[in-house]
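Note that one protein chain is taken out, while the other chains of the complex remain in position.
Letters are used for the chains, namely A, B, C, D and E, taken in the order the chains are written, and counting of residues starts over at 1 for each.
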């Protein structure tokens, strides 16, 4: 039977650490659900990009990685009700067997619902954090080396640097 | 520059008519956004399947069609505010140039927002309607010939016929 | 002390019956609050016009009546919670002493909250109903004689007849 | 270990059939959760009474039955998302082991979530239906014999007959 | 006529100070409504327990106090609209005559709506605060002496200490 893994993040923006994560998880599972959290948020310091823009970044980056695994990209809007959040994710996502997360609340919510949770490895967290990359965008420093090429293209297409700077 | 088309439906379930539609639209555009409407609805007569289940049906069916075009599958929750619906779709979707629809309200809303709309062809509407296919599922008649093989597999995986019958 | 009256309707569109109503109520009160209900609805058969369009219709029509009374035009979004609806209206409106309505539910809700309610007279209800006027717009029959001139102008400015026909 | 049962209804109003139901279920379980559905609705033909009024009816009627079992009375607001409804109920209710329902959708939703469901017996359904009792209230026919005495008192305290007639 | 009092708190968790409060208020009133605020929140530092869990704690603790007064336990979800909050509480609760609160905003909202408000006494606030008790749960210090026995049992049943520690 197919084993499906779910990974959830905000991906503001999708960066090289996320790309590594995908490469690793696809060794474990037959199919991967890529959940884009806080999907309703955009145009803020922490969440500059819309769900649609993040779907583009993730889909194009994962396509370029040339993996065989089927990957579903699924936006997940916040509900602000922790007690129904797992059901909400389950309704928006293909059925999954394993959730990958290091966030203590997410781990707890899935565990209480009986979903198996696995930790994910961290890559070079000094640079490979969304907050650090957004900070570089604001300051005009080099952010491009830390994201897949596809993300650079998407951010150009949507004029993303201007937005990040305007809302910072 | 990339031309992107958007098509929105409820896909309850994804059927052979939708597969034809995809094949036709991908001739027109470089990339296709496949919007799954009423994404929050499930377990009703008109909307038996969750957004996640419909994403699986569409993604696997389109993969099996072996087309080159990048296809994004995007769930769209209802907002019950017609006046902000186009913005809501735009925020959940990669930027698009053309919306494909035959629904008069959808056509009107996109037109008022300045989005180009194109009509879609209809295929054998006597059978290839979601309502007809759901009716066959309820009555125990043959529905499998009217959907892609991938959809048959998904509906088996999720025990879908039992659900359609229980909520009818 | 100032006496304020409140009248609530959907005003789809504002018509000559509403104009009569305003003229009559301003004899009773020092100030009038003109509440535009179902403010979030638009682009449907029953509610084709947005709140903003209806505010324009009402404000311009009342200005043209050349009355002395201060009139406040206040959009009221539906809450779908009858039990909190009066509080919702009170928070969106200047304080009022009397509510004018013939709708049994509205009368009941205000009465249970201790607000004085007065019935309003009806004018030539065969023609002067929103549903009748919208029907004439759909059918291409004469609707202009039944609304103030200002409403004709607004509906022209917003290309309203096309919309009413598209969503009908 | 404590066995808890859950029963959900709208209880518009609580009537003799519900009283019978409670008496029967308390033989099966150690504790009973009495879930009052559509808790946000009131002042309509189908849902004339507020959640607070229905809590009073149920609590006082069950107190008068003089049973030993702990009974929790819990209002449940509608979410209009079938896929998260079970989680929503679970978060508002003490943990329960068995759900009692004859509603096919409710049965299906609990079953898909792995909750044991039991059918409930029906009592004299010609009269002992909320709709029938509300109809008698509207028409001025005898409704009092079909509800516990405590319900008659609550409906008097809240002037309930006037409301049922006003919104009908 | 019956005098009903309302007390609202978050009760994260129900503790000995709340038990004292109940004992005192039941001397003043014929019936007591015990309102559990922020009912939709759970699994956070400030609100670890669900509404259902808090209903269990309060109901069992009050049962063990062996008082004669009828007590209604009512969860109250946040609305984030101060102006309609009193109506919201009124719709979820049996009618009440007096609200007990020391919270300045709550006092103001009830006062503006014409509800009588009474201050409540405070008991040994150094220890008998929810925040202090949750802190002890996180740190592994003694919290049990400060809550009724029934609360200790509920927290064991739901594996509550693990949750408080996981989300802290």
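General remarks:
In this section, contacts are C-beta pairs under 8 Å (C-beta built on N, C-alpha and C of every residue); 3 or more make two chains touch, one makes a residue touch a chain.
All values reported here derive from a predicted model rather than from experimental measurement.
Remark: the omitted chain is touched by one listed residue; of C:29, C:56 or C:133 this is C:56. Hidden from this view is one chain, which touches chain E at 80-83, 104-105, 107-109, 112. Interface with the hidden chain, as seen from chain A, comprises residues 40-44, 50, 163, 166-167. For chain C, the residues touching the chain absent from view are 2, 39-40, 42, 50-53, 55-56, 59-60, 63, 70, 72-75, 77, 90-95, 157-158.
The rule is simple: only the chains that are shown with their structure count from here on.
Within the list C-D, C-E or A-B, B-D finds its counterpart interface, over half of the contact pairs alike by residue number, in C-D.
Taking the mean of the C-alpha atoms as each chain's centre, chain A and chain C sit 47 Å apart. The mean-CA centres of chain A and chain E are about 38 angstrom from one another, to the nearest whole unit. Those residues of chain D in touch with two or more other chains are numbered 40, 42, 50, 81, 83, 90-91.
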